[in-house]
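My questions all concern the structure below.
Let's look at chain A:
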Amino acid sequence: MKAINKLILGSAIATLAMSSTALADTTLNALFMSQAAYSEDDIKSMTAQFEAANPGVKVSLEFVPYEALHDKIVAAAGAGEDGYDVVLYDVIWPAEFATRGFLMDVTDRIPADYTDKIFDGAWTTVEYGGKRYGMPWILDTKYLFYNTEILDKAGISAPPKTWGELAEQARQIKAKGVLEYPLVWSWSQSEAMICDFTTLTAANNGAFFEEGQPAFRQGGARDAVSFMKATLDEGLTNPASREYFEEDVRRVFSNGEAAFALNWTYMNALANDPAESKVAGKVKVAPAPGVDGKSTASSVNGSMGLGIPSNSPHADEAWAYIAFLTQKDIQDNYAKLSLPIWKASYSEPKVMEGQEDLIAAAKESISVMYPRPLVPSYTEVSDILQKNIHEVLLDQTGVDEALEAAAARVKRIR
Partner candidate 1 sequence: MPENQILSVESLQKTYGDVHVLKDINVAMEPGEFLVLVGPSGCGKSTLLSCISGLTEVSSGTIRIAGRDCTHMEPANRDIAMVFQSYALFPNMSVERNIGFGLEVRKVAEAEKKAKVSEVADLLKIEHLLQRRPAELSGGQRQRVAMGRALVRDPKLFLFDEPLSNLDAKLRVTMRTEIKRIHQATGASIVYVTHDQIEAMTLATRIVVMKDGVVQQIGTPHEIYNKPVNAFVADFMGAPSMNLMKGKATPEEGHIRLEIPTPQGRSVSLIDRKTPSQSFRNGPQDVLIGLRPEAMTDQKLSNGSALQSAECLLEVVEPAGADTYAVIHLGETEAIARLSADAPVQAGEMSSITFDLSKVSYFDISSGNRL
Partner candidate 2 sequence: MRRTMLQSVFLYSCVVALALFTIAPLLWLVTMSISAPTDLTEVPLRWIPSEFDFSRYGALLNIDGGSGERFLSALRNSILTAGGATVIALMLAIPAAYSFSRRGASMVLLFAFLATIMMPPITYILPLYSTFSAFGMLNKTTTLIIVYTAMLLPFATWLMKANIDVLPVEVEQAAFMEGASTSYTIRTVVLPLALPAIAATAMLSFLVAWDEFFYALIFTNDLSAKTLPVAIADFSAGRVTDYGVIASVGVMATLPPAILAICFQKFIVSGLVAGSVKG
């Protein structure tokens, strides 16, 4: 077993041109998503390289919308040998998947020296209960993007260091009539909103759970919701944010209709692409701000990992594929839409080139990446928070009532 592992890893690390006889003729079914991070073309081209390096193995790729990813993994869990061999999964699912036995424990397949070479934040993406259920692949967090031209017009020289400053700068921009709504967020009733909420909670040193009990009724989490609501009340946040997803944020920002936006890594490349954006060249990226006396920067762990469903009959081949996709060389070559998990990558010239400010921001953000609640019933907790926070943002209820109601509902979960 060990020997095979070494051989497979060897083949993966040695990248191209090395054929591996250890892998039987198989077709792997792999499930990816079609939004954010690596584009379909990127993944296809990485896979082509893998197939070239491993002649016996074919990979059949499937891309689904993020919203369908969880459903398909769940449905395939009962599929026997016909299900997937490799799946991409979100950081919020390993607890649930591990508890249900959907994913293989691959702790033993991961070389010991990887632990230090890869960011801790990346590892939390695939870990639950001290075991690893795959390899982190998309190391992602939300950054603060700002439009330098608008800041210049409003006479702002430096980007905000704290959320308070950000609100102040937004007020200035609004006051000077540069923009009606300087801020744009993805605050539709969705996971996207929870990511923004988590970022703000992290900035305020808040916590979701303490000793298994909901702790979001006071402290940092409460401050986060209050802040969100305040920016709407003041007219700093585009009210349509309440029905936006990440792609809407990108579009509004790329149209020059927002001064600040919180979004994932992939927006950096696209907002600076003249074909996709009217503000190309005027976009700067920074870590999401902190809060005076509490933090200097904030970020949410929005990473994704690659795992092997427990019913896959091709675990070895699947692992070879995962090892190939997550290796440093490959990640370094496709670092425009998603940043590598490897610490060393962040000083690689080919990674840094053209996105120096992103890399600089990443170094800071990754170190403060804050996880969303790591509980098996996370999806339900998130749904409850989404609904109640959305009610606050829509002015249907007060902050305290909403969080109180959410806590009561979280306790009702079976």
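Criterion: a contact is a pair of C-beta atoms (placed from the backbone, for glycine too) under 8 Å apart; a residue touches a chain by one contact, two chains touch by 3 or more; residues count from 1.
Selection rule: all candidates are chains of the complex that A comes from, given by their letters.
Everything numeric in this text was worked out from a predicted model, so none of it was measured.
For chain A, the touching candidate in this complex is 2, chosen from 1 or 2. Chain A contributes residues 29, 34-35, 39-40, 60-68, 71-72, 74-76, 78-83, 247, 251, 254-255, 270, 276 to its touches with candidate 2 in the complex.
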